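Missing here: one protein chain of the complex. Every other protein chain is in place.
As written, the chains take the letters A and B, and residue 1 is the first residue of each chain.
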Amino acid sequence: MANATVESPEIMDQDNNFESRVSVASQRQLIWWRFTKHKLAVISAILLIILYLTTTFAEFFATAHPLESEAFRGLMPPQPIHFFDEGKLSPHVCAMIGTRDTYTYKKTYEPNCDEKTPVKFFVKGFEYKWLNLIPMDRHLIGVPEGYLAEEHIFILGTDILGRDMWSRIWVASRLSLSIGLVGVILTLFFGITLGGISGFYGGFIDTIIQRIIEIVRAVPTIPLWMALAAAMPFSWSIVQIYFSITLIISLFAWTDLARVVRGRFLSLREEDFVTAAVLSGADEKRIIFRHVMPSLYSHIIAAVSLAIPLMIISETALSFLGLGLQAPAISWGTLLQGTQNVQSVALYKWLMIPAFPVVGSILLFNFLGDGLRDAADPYSD
Amino acid sequence: MKETKNIVTDHPILSVKDLRVHFFMDEGTVKAVEGASFDVYPGRTLGIVGESGCGKSVATRSILLLVDSPGKIVEGNITYRGGQTNGQETDLTSLKISGSEIRSIRGGEISLIFQEPMTSFSPVHSVGNQMIESIRLHKKLSRSDSKDLAIDWFQRVGMPNPEQRMTQYPWQLSGGQRQRAMIAMALCCDPKIVIADEPTTALDVTTQAQILDLLKELQEQNGMSIIFITHDLGVIADIADDVAVMYLGDVVESAPVDEIFHSPKHPYTNALLSSIPSVFNRNRERLPTISGAIPHPHNRPSGCTFHTRCPSFIDGVCNVSLPTKSELGDNHSVTCFLYEDKK
Partner (left out) sequence: MTTTGKKIEESPILEVKNLRKFFPVQKGILRKIVGQVRAVDDVSISINKGETVSIVGESGCGKTTTARCIMRAIDPTSGEIKFNTKNGEIIDLASLSRDEVRPYRDDIQMIFQDPFSSLNPRMTLFDIVGEPLLVNGMKNRKEREDRVAELMGQVGLRPEYMQRFPHAFSGGQRQRIGIARALSIQPSLIVADEPVSALDVSVQAQVLNLMMDLQDQLNLTYLFVSHDLSVVSQISDRVVVMYVGKVVETGTPKEIFESPRHPYTAALATSLPKADPRLKQERIVLQGEVANPSDPPSGCYFHPRCPYATDICKTETPELKQIGNGRTVSCHRIDEINLPGV
C-alpha cells in the first residue's frame, strides 16, 4: 500500500473566532447552550434542584413530629411568624386561644398577641434520623429552652387530629417527589427497550409492539387502579404498597417514551451515517449502541423530565381517591384525602395548602421538560 | 441557438442600487447582501450567478420585499419603472412591507418562480384553484373567465391534458409538470418581470432543457423580462442575455453574456469559469481550482471579500479598502482594484 501523502494546496484553515468556539463544542455543549437560552427552563431546573435537596432534609425543616397528634389542638388556623416586635427584630408567634362555642360546639381560635412565643432558628427539637441512618435533633425553626416547639408553633395550622401541617407537608413532599424518580427508572427500561426494538427492526415486531402500546393506552386507568387497590393485601407495609404503586404506574407510563424512542430509531435507521457504519462491517449491537443511541440521549432526558410529573400526579391522584397510599403514610395525596368535604373548603381552607406544592412542582417539571425538549435537537436550526 | 439581442438602449425596467440586507441574529449580524447593484432591461433576461452564500436569493426576494425576519433591508434603492402608466417610477424599498401596493405588484407586475414547486404549492388545493385565485386577485375577472384563462395558460406552457390537470393536486404531478404549473401561475397575470429562483436545479437535464426552451419561447411572445438565478454557468450561457456575478453579497462583475464568457475581467469570474467540469475538457484533466473556501458569513473578510482566495491579490490594497465599480463600456462593469484606474 503506497504511503504517499497527497500534498493538497487547499489545506483548509479555520482559525476564526466564531468558528473555533462552535467547532470544538461537543454535542453536549451545544445542547447546553441552547438550554440556557430558555430562561424559564433554567429557573425551573434550579428551583427543582433546591426542592429536591431541601426535601431530603424534611425533618430539619419541620417543627413538630409529623405523626404526633393532639386532638386538643385540632384544626388550628395558620400561625404566621411575626418578625418585628414594636420595631425591633424579634421573631415570634402569637399564642392561639381556642374557645368552643357552647351553642354550635364549633371551635374557634383567636390569636392573643400578649402571649408571645419567641422563635429561634437552628435550635434543638424532636429527634429524628436523617435518611434513617444518622440521628439528629437540629431544626431550622424552633423555640428556646423551656418551650416545646410541638406545642407552640403551627406555621400552617393543624389538621383534624392536631398534627402540624407545615411539618407534614415537608415530609409528604419528600415522599411524593421521590416516587416520581423511582417510578421513572422502570419507565425508562420498558420504554427504551421496547421502543428501540420496535423502531430498529420494524416490520412484524414493530406492529406487535405498537398494538401492545395501543392496548395499554386504551385501558381505562381508574377502574384498573381501583381493582388493583382492592387486590392489595391489607397486611402489606407502607413501603411494600409504595413500591407496588410505583410499579403499577410505570407499567402504564412507558408508552410515551417508547413512541418517542421508536420514532427516533425509525428516522435514524435511514440516515447515511448508519449505512456507513453497516458498510464498515459493524454488527447490529455496535450500530445500536455506538451509532444510534447517542443521538437519543437528549430526547430521552426530555421525555423523562416529562414522565416524572406524570408519576407524581398519578400517585397524588390515586392516594387522594383512597386507592393508593393510605394513612398513616404521608404524601401529598394522603394529605389531600382529608379535604374531600365542604368543611375543609369553607372553614378550614389551610388544609388544602398541599395542593400548591403539587401544582408547583408539576409546572416546574413541565417547564424544564419543554426547555430540554427544545434543546434536544441542536441541529434542527 | 440563441439569437443575440442587441446591446441595450432602453432604460432599465428595474434598477437595484447599493442594496444592503442584513440579518440580525443572536450570534452576530450576517450581511447577506452588501452593496449589490444590477439593472434589468425590458424584454431581456438577467442571469444572476453565484455560489452558496453570495446573496442572490436574498437580493432578488428583497425586490418583492420578501425578506424574512430577522432580516431587514438596511439601505439601497429598488426602482421599478413599469408602473400602471408607463414610465412611472416607484421605489419599492419605500413601500410598506405588507401594504396593498406591494401586494398588487407581487404576482401582478413582478412574479416569482420558486426552486422547489412541491413546497411552494399548497398541498391541499388543486393547482387549478391556486391559479384561479391568483388571476382573480389581480385581474378581477369572473370565476368562469378566470378558469378559461387558467386552462389557456396550462396549454401554453405545454401541460398535457390541461383540463384534467386543473383538478389535480401538486403531488399528483411530476417534477416537470409542477414546474410548468408554477410558470403558468407566475405568468397568468401578465407580469412585466419574472424572477426565477433556481427553477431548474431540481429537475433532470432533459426536463431542464424543455423548461428553458419554454421560458425563452414565452419571453418572445410576451416581451417580459426575466431575472434568472442559478449556480449553473451552463444554464446562464443558454438563457441569459446579461449576467451579474455575485460573491458574498456583492456583484463583482456584470456584463452581456458573451462578454462574461469570452472576456471575463474579475478574477472570481475567471476562476469560476475555469473550474467547471465540462464535456469539452480533456478526460482526466485536473481542473484549476480556487484556493481556500467561501468564508463563513459571520466572518466577512475586510476590504474586497474575495481577497483571501484571489490569485491577483495585492497586499495593502485589496485587504484594506473596498474596490468601487468601474465601467468598462458596452454595459460591462467590474468591481476590482485591477481595473480601478481604467475609468
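To be clear about the criterion, contacts are C-beta pairs under 8 Å (C-beta built on N, C-alpha and C of every residue); 3 or more make two chains touch, one makes a residue touch a chain.
Values in this document were obtained by computation on a predicted structure and should not be read as measured data.
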Selected residue (touches chain absent from view) among B:L66, B:A237, B:V317 or B:L338: B:A237
Absent-chain contact - pick from A:I160, A:A282 or A:A327: A:A282
Hidden partner chain, residues of chain B it touches: 1-2, 4, 51-52, 160, 174-177, 204-210, 212-213, 231-238, 240, 257-258, 261-262, 271-273, 275-290, 293-294
Hidden partner chain, residues of chain A it touches: 1-6, 8, 10-14, 19, 22-27, 30, 271-273, 275-283, 286, 291, 294-295, 379
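By definition in this document, only the chains that are shown with their structure count from here on.
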Chain A and chain B: spacing of chain centres that average the CA atoms, whole Å: 56
